[in-house]
Every structure is written in C-alpha cells, then in structure tokens.
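Shown here: the complex without one of its protein chains, the others still in place.
Going in written order, the chains are labelled A and B, and every chain counts its residues from 1.
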Amino acid sequence: MAVIDASVTDASRETTMARSAGERRAAWVLTAPALILMVIVLLAPVIIAGLLSFTNYSLGNSGFDWVGTDNYEKLFTRSTYEKMFLATLTYVVTVVPISVGLGLGAALLINSLGRFREIYKTIYFLPVMATLLAMAIAWEFMLHPSIGMINRALEATCGTPIEVIPFIANGCTDRFPLWLGDKRYAIWVICFIGIWQGFGFNMVLYLAGLTGVHRELYHAAEMDGAKSAWERFRLVTWPALGPTTVFVVTITCIRAFQVFDTIEAFWPQGGGPNKSTYVMMFAIFEKGIQQNLIGIGSAITMLFLAFVMVLTLIQRWLVERKVHYK
Amino acid sequence: MIRDWWKHLILTLGVIVVIAPFYMMVSYSFKSPGEIDRGEGGFFGRQELMVDERCVKLRDPNRDDIAAAASRFPGQSDAEIRDVLVAKAEADCAMRPVVFNYSKAFTEAPLLRYLLNGVIVTASIFLIQVVVALPAAFALAKLNFWGRDAVFALVLFCLLIPVHAIALPLYIMLAKLGLTNTYAALVVPWTISVFGIFLMRQFFMTVPDDLIDAARMDGMGEFTIVWRVMLPTAVPALLAFAIFSVVAHWNDYFWPRIVVTGNRDLFTPPLGLREFKGDGDGSFFGPMMATATVIVTPLIVAFLLAQKRFIEGITLNGMK
Partner (left out) sequence: MAGLSIENVTKRFGETEVLKGVSLDIADGEFVSLVGPSGCGKSTLLRIIAGLEAQSSGGICIGGTPVEGQRAADRNLSMVFQSYALYPHLTVGENIAVPLRMRRMNGMQRLPLVGGLMPGTRAVAREISQHAADAAKMLEIGHLLDRKPGQLSGGQRQRVALGRALVRDPAAFLLDEPLSNLDAKLRVQTRAEIALLHRRLAATFVYVTHDQVEAMTMSDRIAVMMGGRILQCAPPDVVYEDPDRIEVAEFIGSPKINILPLEVLPDGRLSLLDRALDLAVVEGSRGVASLGLRPETLRLTSADSPIRGRVVHSENLGSEMFVQIEVASLHERITLRATPEQRGALALGTPVALAFDTHKALIFDADGARIRRLRHLSAASSEVA
C-alpha cells in the first residue's frame, strides 16, 4: 500500500511541477506586454516627471540644470500660480458637491416615479456621452453676449414683472453680462458646464446604488414610526448609499481636477479673463507644452498627481472601513 | 400618478436645461447666418434660399470674364454685363441653409477625414487594449506563478495614476523619439488599460476552473485558451468595456491636442471642430454647429439604440 502511494504521489508531483513550470512560463509571456507597457507608459513617465520637476529642462535643449526646489517655490509664491490654485479649487469645490447633489436628487426623483423613468434617465445621461468640446462650443454660442440664446432670453424679460430681481434690473438698464468675457462670471460658467456634463453620470451610479437598498428596510422604518420621506431617507436610503457616495465623490473630484477641454476651447491663450479660469491642467499645457517650460510643467504635474493619489487613497481607506464594519 | 406631478415638473425643468445646447446646436446647423444673427425661424429655420457670399466672391467676374461674356450680351455696357454675371453667380450660389451648413462643414475642413481618424484611433486603441489586457488578466486570474501577487499589486498601484498626470512626460518621450504627429502617438499611451486588466480579471475569476482544465486536457496551450475559451465567455464584459473605451477616446480632446500640432491629416474629430472654430469668422456659426452635430451624432445615436449597454459600459467603475 505505502509503496504504491508513494510512487503515485511522486509521479503526480512531477507532473504538477512540470505543469506549473509550463504555467509559469506561459504566465510571464502572457503578462509581458502588459508589464512592459505599464512600466514604459505609466510608471516611467511619473518618475521622469518627478525628476524633471527639479530641473529647468526645455525640449530641444541638449542639457539642463538641476534647480532644486525652485520650481516648487515658484508654484507657491508667484501670483499666477495662486490664481491657478484658486481657479482649480473653486472649480472642484463648486462642481463636486453640486454635481453629486444633483445626481442624487435626480436619482431619488426618478427612482420614485412610476412612468417615464427611462426617458429622463436617457436624457440626463446625454451630456455624459456627447463630446464635451462640441457641447462646450454650443454653450459658448448660447452665452454669446448679443446673439446668444441666454442673453436674448434675459432681454425678453425686460419689461415684465421678473424685472424686480436686481440682477435682471441691472441687466436691463445696463447690459447683461459678457459671461465668458467677464472675470467675475467666467469661472462660474465653467463650473456650470462641468456640472451640466457630469451630474448624469452620478445620477446613474446612484440609481444603481438605490436598487441595492433592501425594500424591507423601508417597511421596517415605517413600522418603527418613520413617517416622512426625509425620515426614510435619513434612516434607510442615505446610509445604504454610503459606498456609492464615497465612490461618486472621488470620481467627480478626480475628474474635476482634470478639467481642460472647456478652458482651452474658450480661451486658447491665457486661461480666462484675468486668469480667473487658469486651472491646473491648462497650466500644465501652457507651461509645459506651449511655452516649453518642462521643469515647471512637471512640478505642476507632480502636484496634480499628489492631489489625485491622496483622494484615491482616502476613498480606498473609507471603503475598507465600511466593508469591515458593515 | 397625479401626486407625482411636482416631480415631473422639476424633472422637466431639468430636461430643458440639459437639452438646451443640443437643441440649439442642431437647430442652428439648419439655419442661415441671418437667422442665426436674429435668432428666429423656429427649430428648422425657414429654409429660404440664401446666397453663399464666398461662393459669389469666388466667381466674381474680372475683366477677362466680362470680355468673354460680351459676345453673349451685345449692346450692354461693361457694368451691366458685370451685374448680370454677378446675378447669375448669386443664383448659382443660392442654396438652402441646411445644405450650405453641412456641405461647408465637410468642405471647409476635411471632416470626413477627421471622422475616419476618430474611427481608426478608437478602434486601434480598443483592439490593442484587448490584446494586451486579456492575456494578462487570464494569467492573473487563473495561473499560478511566482510573482503573481507582485504583478497584481503593480496593477493596483497603476490604477492610482490618472492618465492626465503622465501627459507631459509622455509627450516629451514621444517628442524625443520624433513620434509626435503620428497615429502611434495618438494610440500608444492608451494601449495599456490597467482598468481593463482589473475588470477582466474580476470577470475571469468567476469562470470555473474546470472549463480551463478541460481545454488543457484537449491539448490547448495557454495562449490558445485565452482566445478560444476565455474570450467567448467574456463577451458581455468586453462589450461594456468597448463602449467605455470608445466613448472616452472618441471624445478625448486633451491628449490629441497635445500630441498633434502640425498635421491636420491626423486631427481627431474634436480637434477638427476646434480648428474650425479658430478659423471661422462670425458668419460661420452655421457650418460650425453642423460640424459639431456631425461629431456628436454617432455616439448619441448608438447610445439611444443601446442605452442599457452604454450606461453599463460607462459606469463600469461602479461595478468595482
């Protein structure tokens, strides 16, 4: 008995070893392209950017100097970059809560409807699908100070009771805003377009999250005395949407930091009236590529990377915590 | 149902805000410059014949033309002949606004070429992504090898890197290699989709090992298994990923803007539109809106035909 068993295990061990050696080779071959590309296309650039951020390199120069933390110092002192931070953070802080809030609101409303759900869902998702550049140009045209739809509609309200609102009243007497040409309004217009484009995405994610809420919990809440929609929301819906919210907020934040299309389309040079819309991505583009100041472009890139990594790590940590204590 | 009226009211207001630019874009692509200026004509515009000024200018008769035409108009002064020729030119150059807008969209700039570029680029990116990601995902999901955990940890780490962050250094690398303004530049940085690897791995882990063992017993090599066995089972997930990839890259503006600077032949649709905008003067809103409509339409139509799939694909992230 024992002898036979031993030989059987030996033989099977041999085949499994041969098999696993073959597997190993195959596995490396299969993963090789991905690995190589990961290193070349994802990791190497990050390292290169990191290194270059400490230099004053320009494309076309044969050499460069190490300038230490000069670039980073510039980032934190020069007023241009102050505007960059202001514009970027204004955008993020405005777009993220509103876009997430609208997405949640739309999802709740649509979820509670009996009919026409799919129609609303489809329509609200259209901006997510449409090429942002094309739609941005459409918006730009709508915001044209004289022939754009928006100002025309506002002008139409002159002489009507709505003129009571100070904004309208000023516009009627004076002139309605130039929107994209006005340093007070430009950033808000960009925020609006960003929200317009993104909230549909959040809505769909929330709708998916809502289907995961146990129906019986609402019944339990009713039996426990939760009578209004707000109570049900607080007791059942909002906690159940926790993971979804973490995810939605993170994704929206990261995309907000990456805003570029609208800015470059509207103001190809300069980043908006008085640089009021001089966001990070545009700064990287202008400094790094248009002005060939690779050093400082890299520094901004590293900063951007840091922001995004921090956000993602926070998200991961929050999700881990929830999973543990669910 | 009646109780819901206020919900429908709010949602309809939302619909108006959401649809407004689409409406305007399509509507103005039908209208003549005059109608655009004055903001009239309903949705389709009145479609009255308009005169294409540029076309007329092109056919502006010079001295030789007038001399050549003199034989046909005996007894008329030069000025009168000129008028007649100009009037004829105007008549020839009259067309309906919608025709004007859309034909200009395709002739002022090589829009067809741009669309073709869009197709080439998105298709190439997706295909290469699949070729790279699928085998790697299979290996990570189903094969045991030393270093597997390390590779997967690398994948997870790379997920943290937003693509926009590597744009600048990638551009430098490509510039050094002289590869800017090429299809390769447009495609190569996107060929590695860590997200795709992650997604496919999740999916493959749900495929029963028996299926793969059976294939091995049939004599299939690992590589064959990936394409013959795993690919067919992964079609739904791949479809969702395809949609995600195609939409993202058809609409991408940032990277092409960086990497394609001189060569118009390489413009992707968003770049083409942007150039149109830069070139045109005020009277070219119509054709510009027509271009925008043409660029946006393919995805929108596809979306309307397969909404569930699209929403699934674009919100793939949610499946994590």
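One rule holds for everything that comes next: a residue touches a chain if its C-beta (ideal position, glycine included) is under 8 Å from a C-beta of that chain, and two chains touch if they have at least 3 such contacts.
Remember, it's a predicted structure, so these values are computed and weren't measured experimentally.
In the whole complex the chain that is left out makes contact with A. Among A:G50, A:G242 or A:P273, only A:G242 touches the chain that is left out of the view. Seen from subunit A, the chain kept out of the figure touches residues 214, 216-217, 219-220, 222-227, 231, 235-236, 239-240, 242, 325-326.
Keep in mind that, in the parts below, only the chains that are shown with their structure count from here on.
Inter-chain centre distance (subunit A to subunit B, centres taken as mean C-alpha positions): 20 Å. Subunit B meets subunit A in the complex at residues 1, 4, 7-8, 10-11, 14-15, 17-22, 24-25, 28, 36-39, 131-133, 135-136, 138-140, 143-146, 148, 151, 154-155, 158-162, 164-173, 175, 188-189, 191-192, 194, 197, 221-223, 226, 247, 250-251, 253-254, 257-258, 269-270, 273-274, 277-278, 285, 288-289, 292-293, 295-296, 299-300, 303-304, 307, 310-311, 314-315, 317-318, 320. Residues of subunit A that touch subunit B in their complex: 20, 22-24, 26-31, 33-35, 37-38, 41-46, 48-49, 52, 59, 106, 109-110, 112-116, 118, 120-135, 137-139, 141-142, 147, 149, 152, 196, 200-201, 204-205, 208-209, 244, 247, 251, 254, 257-258, 260-261, 264-265, 268, 281, 284-285, 288-289, 294, 297-298, 301, 304-305, 308-309, 312-313.
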